[in-house]
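Below is a structure I'd like to ask you about.
Here the complex is missing a single protein chain, while all its other protein chains stay put.
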Amino acid sequence: APQTPAPAATGPIGAPEKTALKIGMRLPNLDTNAPVEIALDKGFYKEEGLTVERVEVQSIREGLVGGSLDFGAEASPDVVAAATAGTGLRIVAGYRNREPFVVVVRPEIAKPQDLAGKPVLLGANPGTIEYDVRMQLLKEAGFDLTGVAVKPVNLPGGSNAWVEQFKQGKLAMTVIFPRHKKLVQGRLVLDVMKEWPNDSLTALQDFVDRNPNTTARFIRATIKGIKVFKDPAQQAYVQKLMRAKGFTVTPLEEEPEVYANGPLLYDDDMGLNAKGFEELLAVLKLPPAPFESFTHLGQLTRAQDALGVAKRP
Amino acid sequence: MRDLKRWAVALEVAALFALWELAISGLKLANPSFVPPPSAIWTAFTGMLADGSLPEHAWFSTQNAVAGFLLAVVVGVPCGLALGSSRLVSDVAGPPFWTAYAMPRIAFQPLLVLWLGFGAAPKILIIFLMAVFPIAINTMDGIRGVDPSLVRAARVYGAGRIQVFLKVQLWAALPLILTGIRMGVARAMVGIVVGEFIGGSQGLGYLIFRRSADFDLASALALTLLLVVIANVLMALVSLARRIAAPWYAEGVS
Amino acid sequence: MATDPIIQIRDLSVRYHVARTGNRLIAVQDVDLDVMEGEFLTVLGPSGCGKTTVLNCVAGLLTPTTGTILAGGRPVTAPGPDRAVVFQDYALLPWRTVADNVRFGLEMQPRLKEGAADRIAEAIRLVGLSGFENSYPRELSGGMQQRAGLARSLVADPRILLMDEPLGAVDALTREVMRAELKRIIDATGKTVVFITHSIDEAVQLGDRIAVFSSHPGTIKEIVSVTPGNRDGLRDQLWKSLESDAVAAARGAAE
Amino acid sequence: MATDPIIQIRDLSVRYHVARTGNRLIAVQDVDLDVMEGEFLTVLGPSGCGKTTVLNCVAGLLTPTTGTILAGGRPVTAPGPDRAVVFQDYALLPWRTVADNVRFGLEMQPRLKEGAADRIAEAIRLVGLSGFENSYPRELSGGMQQRAGLARSLVADPRILLMDEPLGAVDALTREVMRAELKRIIDATGKTVVFITHSIDEAVQLGDRIAVFSSHPGTIKEIVSVTPGNRDGLRDQLWKSLESDAVAAARGAAE
Partner (left out) sequence: MTARTAPAKPLRVRPSGTARRPWKYRTPLIALADLVVFVALWHVAVVELELVNRVFFPSPGDVAGSLATLISSGELAGHLGTSARSWLIGYGLGAAAGVVTGLATGSLPWANRLLMPLLWSLWATPLIALQPTLTAWLDYGDGPIVVLVFLSTMIPVALNTATGAAQTSPSLIRAARVFGAGRMAVYLKIRLPWAVPYVIGGLRLAVPTSMIGLLVGEMVGSPSGVGSIIVNATARFRTGEAFAAIGVYVVLSVVLVRLLDLAERRAGGWRNHA
């Protein structure tokens, strides 16, 4: 159906349309959830006249299309795939804007061949694009697993669980978050940060068109949350808040340089990098899609304008 | 001696936990973060009680479980009655019924999210789906197992089809229906967890996944055990109901 | 008793369709039988000769393949309040007390609503179960259960009592006792009775007339009248008439 | 028969613990009984008087509360190949054919491995079931099933046959036939038999001696010998002896 641009899609942000909102998050860890939790705790959403609930859920796209979620922090390539498939989903703002690829092996693993028959966790199933990307990056980093018969493992739970298993010697190789680098006694065989959009704030195009002010307000409040998260001075506050919300904070993560790995993934304009998408899609061997076909960024611009944050190109 | 028998289960559970504790805390047979000892499970449990999270989540799950279970009884018993008493219904509705029973519910979770979202509705639906089949199947077996001699007697004394059904078949099937309901209670507990697996931010199942994801196995096991305890209490209540509602029926366990 | 027979069976044949084998089985063939009002007719025959089949047709539980049955002059198409049945396995509802089981005999008949309690008490008294009104069937001995079954069949005051080996499941001593009781109770009510048995003694002791069945196909071989004088001779006569059938049934040649 | 008794029961008492009520029940009290080699002893008594309890003690299935039992001069502590039992409900394994059921009677006795096939064929022939070796119990009439049970008990050639109402579950006509057969078969083997029955006729017709039990507590009231001359008088005498107990059992006063 042709989109009729809503009248309030430009200019100063007016009264919110829908005020009770749900945002879906996939990973129950501090780094992913902190901006939203901060915005909730500091009342940034309330200031916008919004009541926000955070929901943990695997099927964010279905939730958005079915109308039980309004926003979701969804894996960017998945949103592109969903947009291309004709679901009406669009990226409305960046969320975690870059992707670290950190892979660690047990000290006794000297060369790729040592992994033959050993459990290896690359955060995805073999045969999936994500798995192949990591294999490709490992190869580029000089640790080529092609032709090595590893035992691929895919474990539920987040990286905290993986690290625990790695530390217990149950995994010979695993992907980890940068913040875990100090936690594990292992050898880093891959440690790069890619300017590939990791999670993006996603919504239905239709929803944004009908709720432009709500969307702009939601993004504005979230940007404020990210700003707090990225402020090193707020570390103690953030960790106390997240602990109270039931998230795990390990003692090592209390070290500022370990903690800093999390906020590092965010940009405080929630902007998007079209080039990063292009590269990501190419690496994932997904059909190329024009940036405009899966984004809907009018409300992001209004929020940025209203806050006066610097807009990256 | 008789008292000893009465407490046998309690003693068994106590002995089991004592051995477990000894093996982990005492003999260090396994890493406690992988196999948490009962003391750690207890600590995790009391911790969750103290911070008030547990009662709130338990309340959410319990409400859904009751709703889904009652729905399963209201739907399952009539379905079983129909399947058991009519050849036609059993021929026509039987195949889809058994196929539905074989459906892997977990594979349809994305669709449930699409249609019902993350609130209570999909959870109630899954609890319903877990509980309804044992109830319906046992009811069906109960109806089919009615002594034909009783049906003949009822007909002789003037009972029509409906009266035979109301005065004989239903009563004769009652013990098995209650057995099915007991099984349904157990499966409803499983349904809580399966349902909350699809997402949300409330409930005991949600808590289990949260704690597992953080590799807090002590808490995850504490919550699982809590569910099992609740299930046993509810099953005991159904058994009690059976003893009251069907005192003529002697359970055939040696 | 110069009136019309209360039960008239004409040309009765019943064939069963055995689902497991797909075969047809002729259970009963060309049975003709009249039973007079107030008569006590015993039916004697070897196992499997079709006695129950005939009784079920009279009760209205089974539709004959061919032939007609009249009860009280009207064709039998279904069970009716004029005919009650006492079953060998008692067929008491296990979830009902004795009194409630007896009540079952009249609760499907609205015309008997009034005075039901009295009728029930009376039937229970008649069979000698007073004091056991609130017992469940499983708490009673076989003989007592059959008394309860009898009370249930009597409570609605049917004209005809159909009894299918009512004493077949109780032990021999109890049977002796029950036989005498049965006779007393039924004489007191004056009902017409069709009484199936395997026991020659029982047939002779209870019956006014005896219908002797034979197998393959199930049909009536002879009908004899019992008089005070011929009882003893009758026993031998009946045994001769049944012996080969009985031996065949016991030896399995007939199965 | 001037030898020692093959079965000696002395001061036998059995008490049951009734789990449901928590009470103890005296089933059998102070029973003394001798059975001679080759004798056919029938045990007669009302339902619940403890006949089965005594038989189970002799079989070694039940341990007496007090008293002793000798079989062949040796104390009974467990079942043994010298004593076989025939059950009222036949107790055939429904998943085995007749021949395999009969084989069951000796497969637990390695010493009888040799010539087993012949023994089985002979036992089946003896009871008149030749031709039915491959039938399943459900395909047989009650009388035939009891023959199979008898063959199973005979196949290992025990000295003592314990029969607990073996004809209690078959119909009256078949019972007549089977009684005669039983007598013939057992006479042919010359075995010692303890035979429980509720039927006065059966007790008199089969027994060399009759042990009459009475209830509350179960104990032996009298032991009478059967001679060709006293058969008829015995029937009346036994009925008088049992009548009050039997009436009580049938009326439920005793339950």
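Things to note:
Per-chain residue numbering starts at 1, and chain names A, B, C and D are given in the order in which the chains are listed.
The rule we apply is simple: contacts are C-beta pairs under 8 Å (C-beta built on N, C-alpha and C of every residue); 3 or more make two chains touch, one makes a residue touch a chain.
None of the values given here were measured: they were computed from a predicted structure.
Within the set D:89, D:133, D:157 or D:208, the residue that contacts the chain not displayed is D:89.
Contact with the chain not shown here comes from a single listed residue; of B:24, B:48, B:170 or B:220, that residue is B:220. Note that of A:65, A:264 or A:289, the residue touching the chain absent from this view is A:65. Listed residues B:80, B:117, B:134 or B:199: the one in touch with the omitted chain is B:134. Within the complete assembly, residues 56, 59, 61, 79-81, 83-85, 87, 89, 91, 93-95, 104-106, 108-109, 136-138, 152, 156 of subunit D touch the chain that is not shown. In the full complex, subunit A touches the omitted chain through residues 62, 65, 78, 81-82, 85-87, 119, 125-128, 151-157, 161, 165, 170.
Residues of subunit B in touch with the missing chain: 5, 8-9, 12, 34-35, 91-92, 94-96, 98-99, 101-108, 110-111, 114, 134, 137-138, 141, 144-145, 148, 179-180, 182-183, 185-187, 189-190, 192-194, 197, 205, 208-209, 212-213, 215, 217, 220-221, 223-224, 227-228, 231-232, 235, 251-254.
Everything that follows uses one rule, which is that only the chains that are shown with their structure count from here on.
Rounded to a whole number, the gap between the C-alpha centres of subunit B and subunit D is 49 angstrom. Here the spacing of subunit A and subunit D, counted between their Cα centres, is 84 Å. Distance between chain centres (mean CA atoms), subunit A to subunit B: 38 Å. Arrangement of the chains shown, judged by which pairs touch: a linear chain-to-chain path with two open ends.
Residues 147, 149-150, 152-159, 163, 167-168, 171-172, 174, 246-250 of subunit B touch subunit C in their complex.
Per the touch definition, subunit D reaches subunit C in the complex via residues 46-47, 128-129, 132, 139-144, 165, 168, 170-174, 176-178, 181, 197-202, 239, 242-243, 246-247, 249-252, 255.
Against subunit A, in their complex, subunit B makes its touches with residues 31, 33-34, 53, 109-111, 113-119, 198-201, 206, 209-210, 212-216.
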